[in-house]
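Every protein chain except one is present and positioned as in the full complex.
After this line comes chain A, so read on.
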Amino acid sequence: MQANAIQSNSDLPPELCAKPLALIGISGLDVINNAVHKSIWDIFSNSRRNEHSPVRFNLIENDHEFPIIKPKRNSYDWYIPKGILKKNWMHKHLHEIPAVMVIFYDLDWNDLQWNEKMIECASRVQSMRAALEGRASRIVIVLIQTTLPLPAGEDALAAERAVALCSSCELNSQSLFVLPHGDHLQGYATRLENAFYEFAQTYYHNEAKIIKSHKEHLNKNTHQYLYVRHQFKLGFLNELKQDIHTAYKHYNHAYENLLEIRIVDTNSLEIRTIAGFLNYKLCRLLFALNLPRDAISQFKSHIDRFRGRIGFQELAFEHYAWLSKQYSVFGDIFDEAVKLGLPAVQTQHPGIYYQQAALQAILRKKACKELCSTVIAYPSPDPLEGANNIEFYGQRPWRPGKMTSEPPDPHLEAMGIQAIQYLEKLVNHSNIIIQLYGLAISQYKTYKCPRTRRQLVLEMADECYDSKDYGKALTLYTHMLWDFRKEKWWGILSQVLEKALICAFLTANVQDYIQLALELLGANTTTSLDDKRRIYENLKKILKKQIPYGDPKLPQDILQNAIIIWQPVFSSNPLHFSLDMANIAACIETRAKFLKNVYEVDQNVTVEIYIRSTCPFPLVFAKISVTINAPNCNSEFAVTNVENIALSFRKDEVKKFVIEFMPDPHDINKEIQIGSINIQLGNSTECSVDLKYSSYDEAFKNHPELVHFRCAPNGIDFDNIRPLSSSTIVPRESKLSISFDHRSPALVGEWYQIVINIVNEEMFGIKDLKIEVVLDEENFESELSLQPSSPCKQPLIVNSPKNLDCNGKNSTHFFVRVHKPCKCNVTVRVTYTLDSQKAVLSIKTEVIPLPVVEPFTVTTKYLSMLMSEIDRFYVDEEFGVMNYIKFSSPWMIHIEDTSLEFVHPGRSAEKSSSSQIAGRSFNNEEISAELHIATCQKSSDQGLNLGKCKISWKRENGITTTTEVAIQGLPCYFMPIGLKLAAPAHGFVRTPMLLKYHLENRSRHLIQLDVVMQATEAFMFSGYKQFVVSILPNSTRTLQYNLYPLIAGSVALPELVISPESNTDNEVQGINKDQLNALIHRSLPTHIYVMPQVKGTPKLPEIVANQKIQIVD
């Protein structure tokens, strides 16, 4: 309780910090027994509503007693105030004196017992009025009704009874409210609340007016306190009224008035306390008014003014406690404002104030140490008796209400000071400081000040150390090391390391102790040589399982404690630690590298390790090793081939160690890495420490290319060693000679032979020879085989002997077939092992680039029987198929056979056909042609596949290949009439010859045609000149003419004109004149060769014999 009293001197009272809300008293609600009342109360007291007015509801019992009103003072002439601010005043206005008194009463307008209830209600109002006698609190009645009200003016009974009720209660009509208890309670409650709030504002306004009126009675000499008090009260009442502008004005006046009061030792506490209150209110309101700059400057000037006002020297810690509180409270207000949306910046944020608070708390602690160390007992009688019941804020309990003019009783004063000092001694200052640092650190983190934050963490660690929490201090220190190391602030780093080392010593944390010691012994630290020597000796002691010496600056008792903690550490079996040195700038530096990027599998892999000690004293290692990470297994290789003397290092000595090992053949084509470099300190029987270095630490360099300029006095230029931490294992280089025989380019479709010639030029014989052939993966249209018949699957294993002697030769071959012209690569992989003591796997891979070309291309043309090109077929009409083969191979190609194989509807029109180019050879760019006669048996709109052309060919001395080319036909149409002329190859002048026109009806209808044979000068002819010909379905009619040529040469034949019979319906026959003309044009030759007259009597060709024609009349 006494400690609380001390705290309250600097702490702000809760009533000050509470947000001032207008107080509304509520009576007449029985929340325990009446469910309706409870629901009403819940709605009012539930502040989660959105449009909540700034009011506070207080449930007041019927028999509640309000604070007694003080007698009015008419004159202030003889009044001397005993203090500035009474402790009970704020609480009274916040919680006890309602601005508005609301009386709830259940009463419907049409209640049967209206009169009785009205009287009861009036009596309640009266008793409440009596209780509030002298106060200006507004009394209002709320009638809880179960029936819904009618619109105003329609309910005559209600209007009448309302007037009656008001008059009997002696209230005006505005003080009467009706609350229908039904569906919309929430809405009604909000409206009522707003109404109450307006009443409350009027009330506080009037209260403020009354206080203002006192001002004229005051005089500056005796009533300085009252000036402050009244202005404070005005500010507070305006805050209750939610008029923060006016409130700010009055608080500001109060603050100014306060500053005018002369400060002496006796009142300094009170003035400081009240100044703190006023400053709190001012800053808070300024933030609320969105004037953060003004708030900050107000706070700054406040601190500047009071910083020097320490008051009692004996109680200086009180002053620092108060300053610390001022800062931390301002930090709180600032932080609150930031949370409500105020943007803070890096240079002005709450963290700065928390930091200052922490600094002041440290001063408080120091002052406490200085002043309170002599106090050993709490004085009796208790001078702080009744500290919580004194009337005014900030007064000493042993002389409450004493005016400054009176001289204090020196004995009582001394007792009081002693009591406070005693209590201060009990305070855990470190906790307060650490807490404040914690707040500051989180703020600095938010405002992106990592370095400042780090500094604060260090200060926090110092405080932890001070409070003997060495473990926590050690953790904090070691966590901060990394950043300083990264940014190379060696001075700070050294200091932190030293502190951490002490913490590690005091907590007997061996592992951290060794690590910190190793770093402190390094060249970068600014620690003095003497300290380094001490650290070095301690390190050596630890390695011998002896307790190290503590820092000589440490007090004796702490050293004693530490030694007690150390003892059990070494009592156990051999100690073994493993330290990760990867990110530490320790006194031992390492580099490791492979000598080559690539190692062949039969070579030794060489790793060079360089170790430098920057420790000013000699260091001896027990073991040095390297771990190699390979895909198959991780292995560790130790430095073995050196004497022990080589493992000791003087200052700045660099030594090189070489490790060699054979790579594992399983790691071929894989990467191996240097995992870590391990150095063992101490011996494994007592205490051994494994230092694990990563192979790659370029983090400490920024211009590696410029380090060459630095001089390296002792031979090995350590700084310039480029770590090479990974290397690849490759198969050994083969000395096998491989050549290929083949005749490029390969031709599409042929089995192309490639001969492999292998000559063993190795020093040894080889065994397990295996030759694999693989084609490009994306090339699907190719095949590999050992025989020119069936393809084999990839990879093809070529037949070869298993063993080959030194200088032995071997030939083998394989075949490739590609079905598309392209450029493909054939990969030949020869795998074998050397027949030496060490069986080493060797691989030789050769790639044969292979262009593939077409041997020839086939084009097809279609001809009419008159050898003119056609663009369509007619069903059952013969046509010629002309295949041209264009050869494009650089090698001569021999054609063995060709044939045309028809498929339906194509059909050969030849009785027997044979290849016309078989047995011939062709060179590049040559073209061959073949003609075959065919018909098409079906009509089709598109070109149909008529069949295929098969060509068997080979290179000279090569293997026969058969290429098939599909023959694409032309569209085929139906023509009902077929026409053919059978004529001799040639005629002779004046020798008759026979022409036979075959007209074929392919339809199922009778066809009638007009046929006219036109006369020509070159021929005389006999036969029908003009007549109608009728052709039965599926039959042929032959027209025969005897021609008697008159002229020699290529002579035009008499023209045969066919036209549909004029009497018949053309459409039925499906033929027209144009079609017939086209038919004649493509079927009938126009000319014939006529030879000169043969000498003598030639043998007459077949002609139509004379017929006996009788003319019947």
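We adopt the following convention: a contact is a pair of C-beta atoms (placed from the backbone, for glycine too) under 8 Å apart; a residue touches a chain by one contact, two chains touch by 3 or more; residues count from 1.
Assume contacts and distances are computed from a predicted model.
Student: Which listed name, "Methyltransferase small domain-containing protein", "Vacuolar protein-sorting-associated protein 25", "Protein BRICK 1" or "Trafficking protein particle complex subunit 2-like protein", is the one UniProt assigns to the chain that has been left out?
Tutor: Protein name of the absent chain (UniProt record): "Trafficking protein particle complex subunit 2-like protein".
Student: Determine which one of A:R293, A:K339 or A:K448 touches the chain that has been left out.
Tutor: Residue touching the chain left out of view: A:K448.
Student: Just one of A:L384, A:A461 or A:I492 touches the chain that is missing; which is it?
Tutor: Spelled out, the listed residue whose C-beta touches the missing chain is A:I492.
Student: For the chain left off this view, which of A:N172, A:N221 or A:T347 is in contact with it?
Tutor: Checking the options A:N172, A:N221 or A:T347, the one contacting the hidden chain is A:T347.
Student: Considering the whole complex rather than only what is displayed, give the residues of chain A touching the chain that is not shown.
Tutor: 346-347, 448-452, 454-455, 487-489, 491-492, 495, 701-703, 706-707, 709-710
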